[in-house]
Structures are given as C-alpha cells and as structure tokens.
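Heads up, the thing below is written out as structure tokens.
Only one protein chain is missing; all other protein chains are in place.
Chains: A and B, in written order; residue numbering restarts at 1 for each.
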Amino acid sequence: MRRPLSFVALALLAVAGCKQQAKVLHVYTWADYVKPELVARFEQAEGCMVVIDTFDSNEAMYAKLKAGAGGYDIITPSSYMVQVMHRQGMLLPLDHAQLPNLANIDPDVLKIAIDPKMDHSVPYMMTITGIAYLQNKVKDFRPTWAMLDRTDLAGRMTMLADMRETIGAALKFLGYSINSTDPKQLEAARDVVIRWKKNLAKFENEQYKTGLASGEFLLVHAYSGDILQVQGENADIAFAVPEEGTSIACDDLVIPIQSRQAALALRFINFLHDPTVAAENTEFISYLCPNKASYPLLSEETRANPALFVPVEIQAKCEVITDLGNDNAAYARIWDEIKAAR
Amino acid sequence: MRRSRFPLLVTVAVLLFFYLPILVLVVNSFNASRFGTTWQGWTLHWYARLTTERDIWDALRLTLEIAFVSTAASVVLGTTAALALHRFSSRVQRFHSALISVPLVMPEILMGISLLLFFAAIGLDLGLLTVILAHVTFSLSYVALVVLGRLEGFDDSLLEAARDLGAGRWYTARRVLLPLLAPGIAAGGLLAFTLSVDDFVITFFVAGPGTTTLPIRIYSMIKHGSPPLINALSTLLLLVTFLAVWLSQRLATRRT
Partner (left out) sequence: MTSGQPAPEERRRLNEWLLTAPSLLWLAVLVLVPTAIVFVIAFKPPDIDGGIGAGWTVATLRSLARSSYARIAWRTLYLSFLTTAGCMLLAVPTGYFIARVDRAWRQSLLLLVVIPFWTSFLIRIFAWKVLLHPDGPVKAALAWLGLVPPNAGLLYNAGAVLLVMIYTSLPFAILPVYAAAEKLDYTLVEAARDLGATPLGAFFRVFVPGISRGLVAATLLVFIPSLGSYIIPDLVGSPSSEMLGNVIAQRVFVERNLPHASALAAVLTVAVLAPMLAVLLLRRNGEVGAAQSRGPL
C-alpha cells in the first residue's frame, strides 16, 4: 500500500512545487461577490495572489470546513452562520489596530448586527430578499407573497432552496416572525409552502437569475443583488419587496482560525472598507456595502434604488434571520416534509 | 431471409437522439444570442471571451494534472490486477474479481460520500491528494477490464515459445508480454484519463479549497448561467475529442 501513496506524494511535490513562491490569500465567498478589478488592485498593492473559491450556500461552506477543508484566509458567511462559527471557536478575533477603516461602517447596520463590536466579523454586504419577475409576461403583478399562489404561472416560478428564507416567506405572508419557533405557526407555514410548491419549477439558489433573464422562469424568489446584476441582460426584469415584509441579511467578513495569512487577510478587510473601494464594489455587485463614508460616492440611481436602500415603512416589517440553535431542527423537519410532499 | 427494417430505424433514431443536443450546443456556440433560444447571428465572440477566462484555464490545467497522475497510477494497478486475474484462478482471485467489479457499478454518490467520510475519519484534509486517490480508485477497475479483455484474446503460446527458447521470466515479461499488451494498456489508460477528466460527483465530494477542476467549474457555470461560454468550451472539447479519437484510430490501424 505504501507504493502507490509514495508515488503519488512524489508526483504531488513536483506538481505543487511551483506555487510556493508568492503570498497567496485564499478567499472563500459567494459567486460574483467582489469586483475583479478591486482584487487585482489589492494583488498589485500587496504583491500577492488572491485565489477565490465560491460556495452557493452557508451550509455547504460550513460542511466543507467541518470536513477538513482548512486552507482559507477570508470567508464571507451570512450573519447567522457567523454566529454558529463563532460558537464553535472557528474564527480569529480581529485586531482593530490593523483595521482603521472600520470607523466608516454604518452605525445603523451595527445596531441590528449580531456582532456589533466587530470582535470577529465585519459587515460586508447587505441584501434583501424579494420577488423578481418579467414585467411583460406577468400580468397584474402585486408586491405580495401571494403571487406564488398564481396558477397561471405554474411551472415557471422558483423559490429559494434556503429553508429559512422560504419558510420565512410563508411566515411573513401569514403575519408571523421570520424567527418563529411556535410549532403551530411553523406548521401553518409548512402548509402554505406545500401549496406554493405545486406552482414551482424548482427550489433554486443560483440558477434563478439566469433562468429569469433567459425567460425560463417568469417569477422568482430572489436576493436583491442577484437581480440587480442580471437586469442588465434583460430590461424586462423588475424587483419588488413584498408588502408583508421579508428578510434582510448581512454577509460578514471573517478570518478562520487556521488562516496562514492573517495579517494579509486583515489588510484585505481594511482595503474593502476604504470608501472608494466600497462604493465601487456596491456599484458593481449591486449589493449594499454598509460603509457610510461610501454612500456619498454612489450614483444617484443607486441611492434611489429601493432594492438597495429600503423605504422605512417596509424596513420596519423586515427582520434579520438569526440562528436558532437547537430549534433549527424544527425547521429542518418542516423543510423535509415540504420537500417530500406531493 | 427477409430482414426487418426495425433495427435499422431504431439505430438511426438512437443516433439522432444522441447527437441532437450536441448539435444544439455547437450551433449555439456561434449564436450571438445570450441565451441561445433564438438565432441572432453568427459570432466568434464567445470563443474570444473564453480565452480571457483565467478561471477556466486554471481549472483545465488542474484537471489535466490530476488526470495524468491518476492515470499513471491506475494503469499500473489495473494492469497488475488484470494479469493476476488472467493467470490465476484461486479463491483469492474470485474475491479479487468481485472487488474489482464493485467500482464499475457502484453509484458515484456512494463512492463520493464513503470516501469523504473515510478521509475525515483518518484526518486527511480534502485537497489535491484526496481527489487523486479517489480518481485512481474508480479508474483502476476500468483499466483492469480493458487489459483483461485484451489478455483473454491472447495467445499464450507466444510466451511459452519464448520461455522454451530459454528466456527468463522477467525478460519474457518485458520484451514479449508488455509490448503485445501495450495497445490494451494504452486503451485502458485512455479510458482512465477520460474518466478522470470528466468526473464530477466524486470529485465534488472530496475536493478541497483550491481544487476546482474543470467539471466543478462547469457545474458552477451552469448554475450561474454563462451558457454561451459553456457552449464554446464544449465545442472545443468535442473537437479535441474527435481529433484524439481519430488519431488513436490511425495509430491502432497502423499497428495491425
């Protein structure tokens, strides 16, 4: 048994030898979540290489880390996942002395943030979940979750494959809290989603935006940033925040404890919160970077966009998804039942 | 005897069925339309964009590296296995044969999850090594199958003649057996290479940070929809495949 292994090890040494020279920052993030030119600018300034791997769900990222994937320096999980990771001692405490740009962060966001002192995470991008649709193909659109009951759109709609988002949408539709742990409310929400499921083509976290742009889907449950990114490809696409309220989320920058480039990672975080950089990032990926110093640098269009800057009345009805610890199992059970139902 | 036309019709239908989606892909790679559902004019734009996508070329390079290493290892293991299965027929060989046939039919998701759990249990971090180990594991049996097939059509009298003429065992093996077996080994190696380059499910389970192979990149592209890029990439891959097959056919006929 040693023979194949040593052979492979030798081959690997030969193959991997070349990459050892430059400093490499390993970033694990959502797809299309940082402007490539900014990355290049950082690479040049620091004389390093930045390698970006992507994940399509917090759980997938977490499972991979737990299973032993230990080479990352910067990760951008959603806040509730940051909670989980922090509880597990997976995150490096942040040295604020290296992060002068933290002063630029929007204090209103820090109020609802899960780590307001930014001990182990720094807010990166805000997103709001809503409904995106093709204006010419969907008649009589109203900004409400009830659109998912429309049978004339059956087979051409999708909802997010994220159980908290989708069950949350049903909870909001029924007037409950998105973080409810009341079994009766959860069961009612389950029945609503099962009803909506009959009209859905898929539960989908990523393909829905190109599906919408290509006309494969007519109405999708979507993250605001994704839709803003894809509106350029199909002018018919519109985004609306449902009147019953929805989930607001924040993705944070964290450094895993096994990072081998912690100092470089801190500089990357500081770089991302430079007001000019933050403004460019916001404009490019169409999510809002909660960097107050960058707001004046944004275009008129961007500052007026309701998907980025949410009107106060609706914001009052929106909630941040929090990790529920042991009660997560209740949601997982409900989600199972939803997936299995006819 | 009057032959029914039915088998011919079915075969033609099957071939049309096989090539229809491929035709769509190739045609759409030249389609100026972003989504390929309507024809909007000829363009080479997508091929041009393909050359600037660093991610894809990085993924391709990694995929080829993995393929070369895993093919080399699985050819060695598969050939020795085939030789053992051919020459001996003890109880050990029956067990050996059964074990070899397991990866051939085992669903990829089972192999993927079992290897993931195994690597976690022995504390091996997911990465390049785990992917290579996985690739060798599923390719080995295919190589063994191909080489065994070649061995079974073998004329052992050649080997016996060599030995009767006084050649030692190793000499016989090196100068008589291996050269005659070479086309079979090459075919097995080619198969192992193809399987490694194309594998998605198993690789997806055992890949670590930075081990984004081409299929994993393609899966990500499908999910994020860069349809024209995928069309262009697959047309190029198809072209390379055709050339490789044509080349190997020419080499094979030249040999015999």
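Simple rule for what comes next: a residue touches a chain if its C-beta (ideal position, glycine included) is under 8 Å from a C-beta of that chain, and two chains touch if they have at least 3 such contacts.
Note that the structure is predicted; figures quoted are calculated from it, not measured.
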Sole residue of B:56, B:77 or B:207 that reaches the chain not shown, by the stated touch rule: B:77
Chain A residues touching the omitted chain (full complex): 1, 3-4, 57, 59-60, 62-63, 66, 84, 87-88, 152-153, 155-156, 161, 197, 200-203, 214-216, 325-326, 328, 332, 336-337, 339-342
Sites on chain B contacted by the missing partner chain, in the whole complex: 1, 3-4, 6-8, 10-11, 13-15, 17-22, 24-25, 28, 35-38, 76-78, 80-81, 83-90, 92-93, 95-111, 113-118, 121, 133-134, 136-137, 140-141, 144-145, 148-149, 152, 194, 198, 200-201, 205, 214-215, 218-219, 222, 227, 230, 233-234, 237-238, 241-242, 245, 249
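Please note the rule applied: only the chains that are shown with their structure count from here on.
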Centre-to-centre distance between chain B and chain A (centres being mean Cα positions), rounded to whole Å: 36
Parts of chain A lying in touch with chain B, wherever the complex brings them together: 4, 7-9, 11-12, 15-16, 26, 28, 31-32, 51, 53-54, 56, 64, 67-72, 206-207, 209-211, 213-215, 233
Interfacial residue positions of chain B with respect to chain A in the complex: 34-35, 37, 65, 69, 72-73, 76-77, 116, 119-120, 123-129, 132-133, 136, 208-210, 212, 220, 222-225, 227
